[in-house]
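For this depiction, one protein chain was excluded, whereas all remaining protein chains were kept in their positions.
Up next, chain A:
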Amino acid sequence: MIFALFLRELQSKFNDKFGLSWAFFEPFLFIFVLSFLRGIISGDMVHSIPLFIFMMIGLVGLRTMTGCLQDVSVSIKRNKPLYAFRQVQPMAAVITSGFLELCIKSVVIVLLAIALYLMGESFEVNDPLLLLSLFALLWVMSVALGLIFAIAAAFVPEIDKIKAMLLRPLMFISCVFYSLQDIPEEYWYLLTWNPLVHFIELARYACFESYGSRGVSLSYVLELTVVLTFFSLALYHITWKRVLSR
C-alpha cells in the first residue's frame, strides 16, 4: 500500500521538465553556493574544520529538518482525495512523504560526498556511527514535528502561516554558519533550547574530534525526539478519524 503511494508521490512530484534530478540538484547547488560565499568572506578553517565542510554539515542539517518538516506537514492535506479509499489512512501519507524525503536527502549527501572527494577535500569521519544515528534521529524528529503540524493544520488552517514564520529564522539561530563556540558562554542558553543546534554541532564533532562537543549533548536530542515522537503518535491516534471528516 505504502509502495503504491510512494510511486504515486514520485510520479506526481516530478512531473515538471526537470523531473527527479531537480530535487537532488537544488539543495546541492544551494549548499555549494552558500559555502563558497562564506569561504570568500572569511578564512579557510573554522575551529580546526575546513570551512567548506563546516558549512556543509550545517546546511545539510538545516535542509534535512526543514525539508522533512515541510513535506510531512502538508502530506495529510495533499492526499485528501485518497482517503475515500478505506485502505489509505492519513498515516500512510505521512510515512510515504517522510520516506521520500529521506531518500532524497540521502542521495544529496552522497552527491556532496562525491563532490568533496573530487575536489580533493576528502577527510575521514571520526565517528561514523554517531553521525549516522544523528541523521536518523534528526529525521525521526522532523517527521514527528511535521506530523504534529499536519494534524494541527487539519483543524486550524492558519497554523501553516505560523509554521512558515517559525521556520524562517531557523537558519540564523541554528549555528548553520557559525559555531556555538563563537558565542559568549553566558548567552548559550538563548540557542541551546534548539535541538538543531545540538544536531549540527554534534555532527561536526562526529566528523572531527578536535572540534569538541562543549555545550551540546546527545541525550538532550535523544530525549526530545522520543518525547516528540510519542506525543505526535498519541495525537494522531486520538484525532485521525476526525481528520478524515475535515
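One rule holds in what follows: contacts are C-beta pairs under 8 Å (C-beta built on N, C-alpha and C of every residue); 3 or more make two chains touch, one makes a residue touch a chain; residues count from 1.
Simple rule for what comes next: contacts and distances are computed from a predicted model.
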Worksheet, complete the sentence: Complex minus one chain; that chain's UniProt name from "Xanthine dehydrogenase family protein subunit M", "ABC transporter ATP-binding protein", "Putative outer membrane protein" or "Heme lyase CcmF/NrfE family subunit" is "ABC transporter ATP-binding protein"
Worksheet item: If you put the missing chain back, which residues of chain A would it touch?
Response: 1, 3-5, 7-8, 11-12, 15, 81-88, 241, 244-245
